[in-house]
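Sending over a structure as structure tokens; questions will come in a sec.
A single protein chain has been omitted; all remaining protein chains appear in their positions.
A and B label the chains in the order they appear, each numbered from 1.
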Amino acid sequence: MLSEELPNPPAPQGSYVPAVVHGALVMTAGMTPRVDGALRHRGQVGADVSVEEAQEAAAIAAGNALAAAVAALGPDREVERVLRLSVYVNAVAGFTEHSRVADGASGRLRALLGEAAGACRVAVGVASLPGGACVELELTCSWAPREGR
Amino acid sequence: MLSEELPNPPAPQGSYVPAVVHGALVMTAGMTPRVDGALRHRGQVGADVSVEEAQEAAAIAAGNALAAAVAALGPDREVERVLRLSVYVNAVAGFTEHSRVADGASGRLRALLGEAAGACRVAVGVASLPGGACVELELTCSWAPREGR
Partner (left out) sequence: MLSEELPNPPAPQGSYVPAVVHGALVMTAGMTPRVDGALRHRGQVGADVSVEEAQEAAAIAAGNALAAAVAALGPDREVERVLRLSVYVNAVAGFTEHSRVADGASGRLRALLGEAAGACRVAVGVASLPGGACVELELTCSWAPREGR
């Protein structure tokens, strides 16, 4: 069952909610690579963080975002499809491999959701992220009533 | 009445519209801390702009964005809920307090909208913003027919 493979959704780091359900959509807040409440991967990709570490960070953040979406949907609804994945990579100027970093998130979503992970995606490089995280991402998903209930 | 507490929506700074209503949603353009048409808060957070100044800038930008949404909805519809708030902070590399800056926007929205301000949020650090603004933000909201009309 998906919810057993997911972490607890991280607590918000400010005055906002982790995810919002509206109409046929569920949207998440920006999520960083937190594990048990602590930021696991800090720094800038291309300086003190490698592409491989950033991929793992993106995978953790993707799990956190999906967990927030699942928690907001509750037991009677489930993620139908990831529609859009936005990935912000804290990288040095001149960095070019944002797509490889973002593939860390896309790969984790595919492992958790299968074909339902087939989203469109934007990946950009930013100069800084909350708490010094090396990656932040957000999801927009559609939902459906849970089958078999 | 909400519209009396809001500024006039800023004029677009290019070839776009301040807000779009589609289906159950109203989306705004990126808004900066303009007051009476002039950009009030310029610079980089962590260099020439403090976190406190950036919070005030974010609050002004949030008022501008909400004003654009309200104007696009017209008199017979009102903002039901802020679904997503995206905050771009023009900050030095290594800046970490994006959430505190974004709380300036969330706080202003809560003062104007109460519980309807309870959005999910993404906050990232960028290297530059239009006009040299220290903060830019955009809203995605749901709307409902205005009660009592």
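As a convention for this text, a residue touches a chain if its C-beta (ideal position, glycine included) is under 8 Å from a C-beta of that chain, and two chains touch if they have at least 3 such contacts.
What you are looking at is a predicted structure, and each value in this text was computed from that prediction instead of being measured.
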Residues of subunit B in contact with the chain not shown: 13-20, 22-23, 27-30, 44, 86, 88, 90, 93, 126-132, 136, 138
Could you please point out the subunit A residues that touch the chain left off the display? 23-24, 81, 83-85, 89, 91-100, 102-103, 106-107, 110, 118-127, 140, 142
